[in-house]
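Presented below is the structure to which this report refers.
Removed: one protein chain of the complex. Kept in place: all other protein chains.
Chain naming follows the written order as A, B and C, and within any one chain the residues start at number 1.
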C-alpha cells in the first residue's frame, strides 16, 4: 500500500474520532438540540470504505451517519452547524444529526427511520445503471436494518436487476439497548442471509483498517467493472450510549468486559501503531498531524459562534420546490 | 397408507375440483359478483395438507383460498353463498371470495392483500405457544408473497420465537400474468431462501398426492412434537386465468405447451388411476363416488335459489364489536 | 373524435416518455397482457424494458426506489392497480418522498408521480376500494390530483410528471371508460385549480372524480324540475383552492358537497367546510350538506353495496331539502349499481 494512503486512512479515522469527541464534549451545553448518534469506536469501517469510494460513487446512510458523511468528504463545519441548527448546516439545520447530506460529494443523505434509506440507495443505483455509469452505490446499514421488510424487498430488487450496490452492514450487536440475539435467530449470520437472497456476500474485519481498506478497494473496483449487488458485514462496536454523548455501561445492558474487550482492539490505536511500526510516520509526525486535525476541528467548531440564528420563515417555503 | 385415507385424499381433491368447476361454469351468469381466484390444478397441495392437519391445527390463507378453506373442512354451501353475497355465506357475504373464514374448523381466514395474512398466522402461533397447545399453524402463500417484506419480518419472528408454523408456498410461477423470473433472482429457490432465514425447509412435489400427504403428515407430527418454523415449497400450476373462470392461454403470457405439460401430470388424474391401480376402488366405485360428490355440490349450489337478499342495514353495525 | 380517460392517460404517458428520455415508469401489471387497464399500452415496446418495467410485489421498497431514481435524474411514474396496496408504502411516501426536499434543506426534490386506482362495485370489497385522498392531503410535501375528465387527466398527468415534487394521481376505475369529445388532445399548461364546469342559480355543488360524473348526470333532471346549480369540479385536492367555491356561494348561498368516494371523518369534504366556516364573508342560508360514504368499510356483496354507495335518490333528496322544493324523478338506479356501464365486465 502506498504510504500516503496509509497515512490518509489514519487521518480520516482520527478526524472522525476528534469530530465526534468534540460533539460529545460539547453536547451537554444543550446547544446541539437534536438526537445525536455517535460512531466513536466504529470509525474504521467508514474511514476505509469512504476512502475506497471514488468521488462519483454514491453513498447513503442511516441514523448513525456522521462518520459516513465525513468519510465521503463532508465538511465538519457543515456538520457542526447542522447539529447546532444553523442555516449553514449541510441541511440548513432542517434535518439535524439524523439527516445529513452532501450532494457535491455524492453523499445522498442519511435518514432517521430504520432502513428507510435502503430502497432510496437502490433507486440511485438503478439510475446509475440506466445512465451506464461505471459507479456504485454504497448503502450503510446497522444490524437492526435487516429486520425491516424493506431491506429484503430492496436487496431482492437490487439482485434481480444486477444493480451496482454494496451494502455495508455495521453489526454492533445492539439496536438501542437490545442485543441482536433477542431480535434475530441465533447462529444466523447476517452476511449469509444476504447471500441466500442472492447478493455476493462477505464478512470483513475492522481491526486492521489497512487490510480493510484493501478489501473494500478491491471489491469496489470489481463492482464498478461488473455491476452486481454485494453485501459486507463487519462486526464493530460503539463505545458510547446509543443516542447521546455519554458512556452507558451503568445501564447494565452490556457488560463492562464486553466494552473493554472492544476498546482494547481499538482500530484507531491499531492504525497509529501501524504507522510507526511500518515507519510511515514517526511518533512526532503523528503528533503534528493530530494537532493539525485538532486545530482544524476546533476552528470548524468555533466558527459557529459567529453564525446568526435562522428563522422559521426562511425555510417554510421549502416544503415544495417551486 | 390406510385405504380410507387414500380414498379420502382423492375425495377431497375431487370435491375441490368439482366445486371450483361449478363456480367457473356459473360465473358468467354474473351472480357471483366478486373477484374470484380458482385453484383448479392446484388441489393436490390443499387436499393433502388439509387432511394432514388435525382439527385443532389452524390454517390461514391468501386470495386463492377456496381449496384451503374446503380442505380444512369448510362448507361448500357457505362458500357458494359467500360468493353470491348472501348472509348465509361463511363471512355473511361481507368478505366475498377473498375473505373466507371457518372458525369452527380453525380456518382463520384468507385475505386479499398479498402477504397480509402471514403475520396474522404467526401471531396465532404465538398464542398456541403461550397456551402450550400441541398444535401448529399452517400459512398458505403464493410465490409472490415472498416478495413482500412482511413475509421476511414474519418468518424471522417465527424462527426467533420457535413458533409451530409451517409455511406452504404454492409456487405456480406466476403473479397475475408476470413470471417469477421477472420478480425474483434467477436460480434462487424459494425454499432455500427460507432456510437461510432460519426455517427448516423442504421442497415437496405435488404429482403424487399420496406421497405428498405422507410427507405433510410426518412433518406436521414432527412440528406438533417439536415446535419449530418450517417452510415447504411446492411447484404447482393453475389451469385457468389468474382471476376469473376462463382459460387464458390466448393472452399469450404463458405458452400453451407449458399449460399442457402440467395438465398432463394432473394430480387428480394421478389419484384416480392410483386408486384403481392399487385396487382401493374400482372404476365403478369411483364413478359412484364422483356422482355423490357432484350431487352434493349441486345441492349446495342449488340451495342458493332459496336465499333472501340481505340488506346493508343488517351489517352496518358490524364495524365494531359491541 | 372521442377520447377515453384511459386513452388520455396512455397518450400523456407516451408523450412524456418521448419528451423526457430520463422518465421511467414501473408497476405491477404495467407490461402484462392487460396493460394496466389499457393505460400503458405500447409503452414497453416503444421505450424498452429498462424504462418500463414490472416489479416484484414490494410496494414499500419500490416507492423508495422511485424516490432514489427521481433524485438521481430519473423522474418516475409508479402505478398501483388498487390504492389499497399502497398502504404498504406509507413510510416511503410520508417519511421519504413527502419530506425529502424540506428535510435536507431544499437541496433536491423528488419528481415522482404515483398513480393509484380506486375500485368500486363488483365485489371489490373492503380492501380493493379505498380512496385515501384525505390521508395524502394531510401530509405536507405531497400534492394530490383527481381529475374527472379525459382532457383534465391528460393535462394534469403531464403536469404532475413535470412537477418537481411528489404528486399523487388518483384515478377512479369507473372513469377509465368515460369518453370526451375532443379534436386532437394537446397539452395545455394548466394549474392545480378547481373549475366551474356548469352554471346555475339555486345552489353550489362541489365534487371531484367520480362524484362529478354523478352530479352531472342529475343536471338534466334537476333542470326539468327548475333547479339549477353551479357545479365545481375540484380536480386538485391538494393544493386546495376554495376561492371559486366562495364566489359561487356569494351567489347561491347554498352548498352541497358530494364526496362520494370517501369515508366521512376528516374527509376532503370536511376540510372544505372547515375552511368555509372560518371565512368572514360566507353567509349560507341553510346548513351546508356533505354527502360521503358511511363510516363503514366497503362490503363485498352486491346486495350490501346497493345501500352502501350513494344513490341518485340520496343526492336528490338532499338537493330537495337544500333548495326547499319537491323534485320529481324516476329512479333509474338499476340493479347494476355495482358496474359503471354496460361495457364493464367485472371484477376489475
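Of note:
One rule holds for everything that comes next: contacts are C-beta pairs under 8 Å (C-beta built on N, C-alpha and C of every residue); 3 or more make two chains touch, one makes a residue touch a chain.
Treat the numbers as computed from the prediction; the structure is a model and nothing was measured.
Shown chains touched by the undisplayed chain in the intact complex: A, B, C. Within the complete assembly, A:175 is the residue of A:175, A:201, A:236 or A:271 that touches the hidden chain.
Screening A:119, A:149 or A:164 against the full complex identifies A:149 as the residue touching the chain left out.
Within the whole complex, the absent chain has one touching residue among A:65, A:111 or A:135, and that is A:111. Only one of the listed residues, C:27, C:56, C:111 or C:125, touches the absent chain: C:125. Check C:35, C:190, C:270 or C:320 against the missing chain and you find that the one touching it is C:270.
Take chain A: the residues that touch the chain left off the picture are 30, 33-36, 84-86, 89, 93-99, 111-116, 144-145, 147-150, 175-178, 182-184, 243-244, 251-253, 309-313, 315-316, 319. As for the chain not pictured, it touches chain B at residues 58, 89-95, 99, 101, 103, 108-109, 111, 113, 116-131, 149-150, 153-154, 156-157, 160, 315, 318-321. As for the chain not pictured, it touches chain C at residues 60, 84, 87-88, 90-91, 94-95, 98-99, 102-103, 125-127, 130, 132, 134-135, 137-141, 238, 240, 263, 265-271, 273-280, 287-290, 294-297, 299-300.
The rule is short, and it goes like this: only the chains that are shown with their structure count from here on.
Chain C has its Cα centroid 43 Å from the Cα centroid of chain A. Multi-chain contact residues of chain B (touching two or more other chains): 147-150, 183-184.
Under the contact definition stated at the top, the residues of chain C that touch 2 or more other chains are 55-56, 58, 60-61.
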